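Quick notes on the structure that follows.
Note that one protein chain of the assembly has been removed; the remaining protein chains are unaltered in position.
On to chain A.
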Amino acid sequence: MKTLKKNYVLHLMLLPGVIVTLIYAYGPMAGLVMAFQQFEPLSGFFHSKFVGLDNFRYVFNLPDFKQVLWNTIIIAVFKMVLFLLVPLILALLLNEVTKRWFSRLIQSAVFLPFFLSWTVLGGVIIELFSLNGPVNGLLSSLHLKPIMFMLDNNWFRGIVIGSDVWKGMGYNMIVMLAAITGINATLYEAAEVDGAGRWKQMLHITLPGMAPILILLGVLSLGGILNAGFEQILIMYNPTVYEGGDIIDTFVYRLGMFSQQFGPAAAVGLFKSVISLVMVSVTYYAAYKYNNYRIF
C-alpha cells in the first residue's frame, strides 16, 4: 500500500490500459461459456442448452482439424522465429552504419509496410505474384517457368510467412535498435581498449546486452503461438490452398460466420487460448528459472 501511495501517478498512468484490457479482453471472456453450449443467439447465454464437451468432440473429429492445427503451428513457428531473427540481423547491421541519414532512411523504409493494412497489402501481394505479375516477369526474363504462387500449396505458406515478416520486421527492428542504444557506452570503450574489433564487440557486448529484450519479445510472441495471422490469410487464400494455408482462425471464422455454429467456434477459440496460456506460463517460468529474467 505504501508503494501505491508513493507511486500513485504511475499507477494512474496504468489505468487507461487496464480499463481497455478489462473491456476488450476480459469482458468478452464471459462469452466463452458458448463453448459449452448449443448456443442460440436469441436465447442468449442464459437460456441456451449446456452440452458439456460436445462442441470440443465435434470439432476435434472434423476431418480438417488436424491439418488446420498443423498449418497453424508451422506458420506460427516460422513467423515467430523469423520475427526475432530478421529484425535482429537488420538492427545489428543498421547499428554498424555510421552515416546517420542513411540509417534513418533505411529505418523508415523498413517500417513503412507496418502501417499499411492487410486489405491493401494483400491485394498488392496477390497482384505481385500473379501469373502476369512482376515476379513472374522476372522469372521469365531468367528463362524460368512461371509459377502460380497463390494457387500452389508449396508456395502459399512461404509467401504468407515471408510477406508477414516483411510487413512487421520494421517494428521489432526499432525495438531492438532502442535496446542497443540502451547498452552502456563505456563497455564499448573498454572493449576497444582491450583490442576488440567491431565483430567481437557485437558478439560480446551488443548481443548479451540485447538478451533481455530478445527473451521478452520471444515470450510475448509465444502467447500468440496459435495466431498465424487471421486477417492476412483470409485476404490471401482461396480454396486451392486450404490444404496448406487454412489456419485455426480462418477455420473458426468459416465455422462461426457461414455455418453459424457458434458453440464449436467458441470451443476452438477456447482451445487456442488455453494452449497460449500454457505456452506463456511455461516459457515465462523457464526464463525466470534459468535466466533469472522476469517482466514483473
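Going forward, a residue touches a chain if its C-beta (ideal position, glycine included) is under 8 Å from a C-beta of that chain, and two chains touch if they have at least 3 such contacts; residues count from 1.
Convention: contacts and distances are computed from a predicted model.
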Undisplayed chain, where the name is taken from the UniProt record, one of "Putative cobyrinic acid a,c-diamide synthase", "phosphoenolpyruvate--glycerone phosphotransferase", "ABC transporter peptide-binding protein YtcQ" or "ABC-type multidrug transport system ATPase subunit": "ABC transporter peptide-binding protein YtcQ"
Hidden-chain contact residue, picked from the options A:53, A:116 or A:131: A:131
Residue in contact with the excluded chain [from A:16, A:41 or A:195]: A:41
Contact with the hidden chain (one of A:150, A:179, A:225 or A:248): A:150
On chain A, residues whose C-beta touches the chain left out of the figure: 1-4, 11, 18, 22-23, 26-27, 29-30, 40-47, 62-63, 126, 130-131, 148, 150-151, 238-240, 242-243, 254, 256-262, 296
